[in-house]
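Below is one structure, written out as C-alpha cells; comments come after it.
Note that one protein chain of the assembly has been removed; the remaining protein chains are unaltered in position.
Should a chain be cited, it is by its letter among A and B, assigned in written order, with residues numbered from 1 in that chain.
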Amino acid sequence: MSEKIAHKNASELLALVSSRRDFLRKTAITAIVGGTAVACGVPDSHAQTTKANGADNSGGTMAPNPAPVSAAAAADAMDKMHEAGIKAFPAKTAGKGNQLLAHRLENGVKIFEVTAKKIQWETAPGQMVEAWAYNEQVPGPQIRVREGDRVRLVVKNELAESTAVHFHGVELPNDQDGVPFITQKPIKPGETFTYEFTAPNPGSHMYHSHHNSATQVGLGLLGAFIIEPKNPAPIENADIDYVLVLNDGMHGYTFNGKSFPATEPIVAKLGQKLRIRYMNEGMMIHPMHLHGMHMTVIAKDGWLQPAPWKCDTLNIAPGERWDVIVNCNNPGTWAFHCHILPHAESEHGMFGMVTALVVK
Amino acid sequence: MSEKIAHKNASELLALVSSRRDFLRKTAITAIVGGTAVACGVPDSHAQTTKANGADNSGGTMAPNPAPVSAAAAADAMDKMHEAGIKAFPAKTAGKGNQLLAHRLENGVKIFEVTAKKIQWETAPGQMVEAWAYNEQVPGPQIRVREGDRVRLVVKNELAESTAVHFHGVELPNDQDGVPFITQKPIKPGETFTYEFTAPNPGSHMYHSHHNSATQVGLGLLGAFIIEPKNPAPIENADIDYVLVLNDGMHGYTFNGKSFPATEPIVAKLGQKLRIRYMNEGMMIHPMHLHGMHMTVIAKDGWLQPAPWKCDTLNIAPGERWDVIVNCNNPGTWAFHCHILPHAESEHGMFGMVTALVVK
Partner (left out) sequence: MSEKIAHKNASELLALVSSRRDFLRKTAITAIVGGTAVACGVPDSHAQTTKANGADNSGGTMAPNPAPVSAAAAADAMDKMHEAGIKAFPAKTAGKGNQLLAHRLENGVKIFEVTAKKIQWETAPGQMVEAWAYNEQVPGPQIRVREGDRVRLVVKNELAESTAVHFHGVELPNDQDGVPFITQKPIKPGETFTYEFTAPNPGSHMYHSHHNSATQVGLGLLGAFIIEPKNPAPIENADIDYVLVLNDGMHGYTFNGKSFPATEPIVAKLGQKLRIRYMNEGMMIHPMHLHGMHMTVIAKDGWLQPAPWKCDTLNIAPGERWDVIVNCNNPGTWAFHCHILPHAESEHGMFGMVTALVVK
C-alpha cells in the first residue's frame, strides 16, 4: 500500500488534487463563519486525510484496500498534496480583479463607469462562487486619479437590490458620501447614479457599497480608489506599485479576489523598491507576514506616518489601508501570507491567503 | 403585490419596524457568540427577507399572498426598513449611561459613590436586557478628576455575587488595584468598600469589575475614569470632549450602552475641535471608521503618542483607549461606525455600532 502511494501515477495525483479542490470548496463555506469552523476541523486532520485517501482510491486506479495506511505513506500522501498545491501556483482561473479602469476625458472631467451586477466568480481552479461585482471583477476595477482631478463616477445598478457607493477615506462633500437615507437615496435596481467631485486627500482609499453592506461588500462590491499626490514624498517613490485587497467573506480567504494557488505572485527585480498598498475589505484582521525581507510602513489610510517604521508582520484590520515599502534585496521566491495560520494552510496544503514575492 | 408593498401605509411600516425589532433582539443573542452567528446569517439574507415579509403580511393589513414578491418590490421593502432605521435615529430609550458623576468634597477629598446592582437596560427601542450596572447606568457614570486630586470611591455591592473595582490604566498603590485575593478581599453582596488614592498618571482610563469579570464587565460593570492633566499639551485642547465606550458582549454591539438607532449622535459646530476618547470594554476589536474627516491620534491608554498621526479607521482592541482629535471642517451628517460590517449593518438596515457626527 505504501509502495503504491509512493509511486502514484499522474491520474492518481490528479485525483488527489480533485479531493483538494473539494476541500477548498468546503473551506470557502466554512470560512463564512469567521474561520472558526476551519480551526474546528484541525483535530480531525487524520480522519480527513484518511477520507481523502479513500476518495482517492475509489476515484483513481488503485484497488480498494481496507488496510490501514502506514505512517510513512500517510506523510508522503500529505506531502504530495502540499506539493501539488504549490506546483499549481500561480493557477489559472477565469477573471481578474483590480484591473486599472480606463476613463474618458470630457471638459476636463475624468469619467469612470462601473456597473454592479451578479456574476459567477472563480476564486481558485474549479471553485465558483456567486459574486456581486463592479464590471464583472472582484475586486472591482482599480480607480486611479490625481489629487485635484475632477472625477465623475457613473454607477449603473443591475443588481436585484438597491445599492450606493461610498468612497472610503476620501474627504468629500457630504452629498457625495454614498450613504443611503443620510446623504442620498439608494440607487434602485435598473437606475444609474452619478458621483462627481474634485479628488481631495491623496492616498490609498477604497470604494464600496454602503447599502446592505455586510452582504454587498461581502459578495464583492468593492475596489481600490487611489488618489496620487501632487507632491509625493521621496519615500513614496517605488518601482512597483501593488494593491493587495484582503477579504474573508462569502468567497473564502482571498487576495485580490483569488485564493491560493490562484493568487498572483508579485515579481520584482533585485534591487527594486516595491510599494504594497494593503486594503482590508473583510470582517477579520489579517496580520500579513513577508518572508525574507522586512516592510517599511510609510502610510496609514493614505496619510504618511510621522516616521517610517519596520516590521515583517503587519496587522491589517477591516477598513484599514497600510502602505509599505519593500526593498527587494534578497533573491528568491518568498512566501507571503496571512499569519493566522488557518487562513493560509490546512493539512491539505496551502490555500486562501497565500502568495509569493519573487525577487529575481 | 409589488404595488401593495410600494404603497405601504403607516401600520404596515410599523409592522416592518416590529420585525426589525425582532431582528435586533435576535442579533443581541447571536452577538454573544462573538459575531460569528451574525456572519453566519448573511448567506440566508434572502430567506430572512422573505420571512420578514411573511411576518409582515400576517401581522399587517395585507391579505396573505403566496405569490413570489417581485425583485423591485423586495428591493423597495428592504430600502424601507433601512430608511425606517435611519429616520428613527436618534431613537429614544430609557436610561442614559456615561453621565458625569457628581462628587462631594470633604477635607479636600473628592468623594464619589457607586452602587452595583442588577437592572433592566434598554439598548434599543423595546430591546430590554439584564444589566449589572453602577448607579443604574451602562456604562457606569463617568468619573472625572484632576491629576493630583485626592479621590475616594465608595462602592456598594447590591449584586447577588461578590465584586471589586479595578482602575484600568491608573498606576495606584497595590492595595487599591482591585483584584480579589491578590490585592484585596472581594466585596461581598451587601458590603461596601472604599478605595482612596491620589490621582496619578493623567489620561483616558476605565474602572470596571475585576471579579468574575468576563461576566460582570460583559453585563455592564464598567465606566470611564478620566484624569485630567495639570498641564495639558496644546494638542489636547478641544471644544468637545467625547467619551465613546465600545462593547460587544451580552448586550449586543453598543456605543455607550446603546445600539443604533438608539446611539447618540455627536454634534459639533463647523470649525470646532472634537476630542474622542475611545475605550473598548468588549471582547473583540472594533476598527472605528469616521466618514468625511480624518482623525488625528494623539494618545494611547492615556499616554501622548511621540508624534500625532492621522487615519480614518482606528482599530481599538479590548482594554485599549485611544484619544483622537477631529477638526470638524466638513459640514453634514457623517456616518461613524465600526468597520466590521456585521457589527453595523444587516439586510434589515443599520444596527449596533453605528452613530453619526453632525457638523453644522
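Everything below uses one rule, namely that a contact is a pair of C-beta atoms (placed from the backbone, for glycine too) under 8 Å apart; a residue touches a chain by one contact, two chains touch by 3 or more.
This is a predicted model, so every value here is computed, not measured.
Chemist: Quick one: say which of B:151, B:246, B:262 or B:285 touches the chain that got left out.
Modeler: Going through B:151, B:246, B:262 or B:285 one by one, B:285 is the residue touching the chain not shown.
Chemist: In the whole complex, not just what's shown, which of B:202, B:218 or B:252 touches the removed chain?
Modeler: B:218
Chemist: In the complete assembly, which of A:199, A:274 or A:293 touches the absent chain?
Modeler: If we include the chain that is not displayed, A:293 is the one touching it.
Chemist: Hey, which chain A residues sit against the chain that's not shown?
Modeler: Output for chain A: 34-36, 38-40, 42-43, 45, 71-72, 74-76, 78-79, 82-83, 86-87, 285, 287, 289, 291-294, 306-313, 315, 330-335, 339-342, 344-347, 356.
Chemist: Of the residues in chain B, which ones touch the absent chain?
Modeler: 32-34, 36, 160-162, 166, 168-169, 171-175, 177, 179-183, 186, 188-189, 201, 210-215, 217-218, 249-250, 283-285, 300-303, 305-307, 315, 317-321
Just so it is clear, only the chains that are shown with their structure count from here on.
Chemist: Quick one: superpose chain A on chain B by CA and send over the rotation angle as a multiple of 5°.
Modeler: The rotation relating chain A to chain B comes to 120 degrees.
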